[in-house]
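Right, subunit A next:
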Amino acid sequence: MNPAFSLFGIPYLSLLVFFPSVGALGVLAVPKARERMARTVAFVVAALEFLLSIPLFTRFQPVAGMQIEERTPWLTGIGSSYHLGVDGLSMLLVLLTTLLTALSVLSSFSAVTERPRAYYSLLLALETAMIGTFVALDLVVFYIFWEAMLVPMYFLIGVWGGERRIHAAIKFFLYTMAGSVLMLVAILWTYFLHHSATGVYSFDLLDWYRLPVPLGVQTWLFLAFAVAFAIKVPMFPFHTWLPLAHVEAPTAGSVILAGVLLKMGTYGFLRFAIPLFPNAALLWMPLLLGLAVVGIIYGALVAWVQPDVKKLVAYSSVSHLGFVMLGMLALNAEGLSGSLLQMINHGISTGALFLLVGVLYERRHTRLISDYGGIWKVMPAFAVVFLIIMLSSIALPGTNGFVGEFLILLGAFRAHRVFAVIASLGVILSAVYMLFMFQRVMFGPVTHPENDALPDLRLREWAVFVPLLILVFWLGVYPAPFLARVQPSLAESASLIERRALLCRTAEARAGRPLSSLLPATPAAPDTAATRQP
Partner candidate 1 sequence: MSWLTQGDVPLEAYLVVSGILFLTGVVGVLVRRNALIIFMCIELMLNAANLAIVAFANKLHQTDGQVFVFFVMAVAAAEVGIGLALIVNVFRARQTVYVDEVNLLKG
Partner candidate 2 sequence: MTPVFFLLFALMAVVGATMVVLQRNPVVSALYLVLVFMSLGGFFVLLAAPFLAAVQVVVYAGAIMVLFLFVIMLLNLQKDVDDGLHHAARRLFGWLLGIVIAAQAALLLRAPWALGPRGKEPPELVHALGNTQVIGLRLFGDYLWPFEVTSLVLLVGVIGAVVLSLRRGAPAGIEDAP
Partner candidate 3 sequence: MRPALPPLQFIMSSTDAMSLLPVWVLTGVALLALTVDLFSRKRGAMWSAWVSLIGLFATGLAIWQVRGLDRTVFAGMVRVDPFSQFFSAVIVGVTIVSVLFSWDYLKRTEILRGEYYALMLFAALGMIFMAQANDLIMVFLGLELMSLALYVLAGFRLGRMESTEAAMKYFLLGAFASGFLLYGIAFLYGATGSTNLERISGYLIESPLAGSPLVLLGIALALVGFAFKIAAVPFHMWTPDAYEGAPTSVTAFMAAGSKAAAFAALVRVSSMVLAHVPITTASVLEVVAILTLVVGNVVAILQSNLKRMLAYSSIAHAGYALVGVIAGGPDGHAAVLFYMATYAAMTLGAFGTLTLLGRGMDERVDVRELGGVGKRHPILAALFTLFMLGLAGIPPTAGFVGKLYLFRAGVETHHVQLVIVALLASVVSVYYYLRPVVVMYMQEPSGSPVEVSRSGAASVALAISASITLVVGVLPGGLADSALRSVLSLLP
């Protein structure tokens, strides 16, 4: 484990987390008379943040466990500390966040003219919350970032969104929050389980990883966590907020939403829900697998018949995230690697798709597929980029999507063969809905005269897409630098889940009776009592 390092005297992760917020204040400080400057400031901040995050990748040690940890006592009274750290799992997601935020800022240059200062500062504040969510190792800190993230997103959708933006924003907020409040109860519950087992109040995830959770309680705790994360993912049937939010959000909002926010759900499963409550997770595995697979097929089928491009991409997210969940639930190295990689891939490809739709929307102010047609002729470069991104999205070998999807299916095939086979049908269906859409938008003659003179990609738009295209091929052709870095962490995750499942079972067995009395009042199991701290 490499020791925590700091830049400019600030602990590195804290710097990463809070730099965008400071930048947001900077954006707000732009005088009103020159509020168009806000975008430049915001981009500089976001770009700097991305550059700042690069050492995270380069200095990352391919070993298991947390790195670059930071820990400061915070809520000493209740045993919560400001504890940050990254491992392979979060490292990539943080990088994805910084990249997508920078690109989102860039993509909004011409799309957002109204109240730009507020817009960009919210975007940057959102970045803080997202990175915070990924690096927090204390449950309270995690929950704070998790919830705080809703606010800027809510405003981004609600203020700069489409026609039904208000409905969408509120639904997004309420639905996600409704899910996560139950998680808070579960967090508190686990916290007291930890206290009764060890005598120590701690919200620290790493402490909790050593806590045997009674089997009877696990189900409830797991479900509470799982619902919160399943809504965020979103897993079928908790996905209905997503199409609405995606459609109504401004382009950058959709990009962040699809690219990063959804990953919080899958990340949460892998970091919290499954390792903390492994036995319950295993117990409920068939259901989760079923939902993941249903999500894959269902999302694809429903995406197919969408008349609205953004909605189509939104439902495709349901399908893709179903793959991510499937791979994760395989709980083997292949599935987990694929799952993580697919999280990144989905961020790239779906993010890029939303950016592309945004490009179109900016020119035509419609998202209906039927309003397009023959776009290839008008905007050939755009069409090619669209094509490549689409291929990445349908997991064509050679693009990033394939590596992830294949590993997921492989992992799932090893662990849950039937589910994997059904899920593989998604491979066909993803081609179906994407190609139908692509054909109707890109091919054919130009049927709407308004489309005749659409300008092709501009230089700034190229600047947005080139990094994504590079990643599409890099991850597709040479994913080794990524995979190698995350392997130890994922292996650790898998083994942690296994170890903890055993730990919980043996603790229960040794106690000689079920430790399932629900609350901390239960006297600790004898073996854990021995480890009680003074």
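Note that in this section a contact is a pair of C-beta atoms (placed from the backbone, for glycine too) under 8 Å apart; a residue touches a chain by one contact, two chains touch by 3 or more; residues count from 1.
Regarding selection, all candidates are chains of the complex that A comes from, given by their letters.
Since we're looking at a predicted model, the values are computed, not measured.
Enquirer: Every candidate listed belongs to the same complex as subunit A; state which one touches it: 1, 2 or 3.
Expert: 3
Enquirer: In their complex, what parts of subunit A are in touch with candidate 3?
Expert: 74-78, 115, 118, 140, 143-145, 147-148, 150-151, 154-155, 158-159, 165-166, 169-170, 173-174, 177-178, 181-182, 184-185, 188-189, 191-192, 518-521
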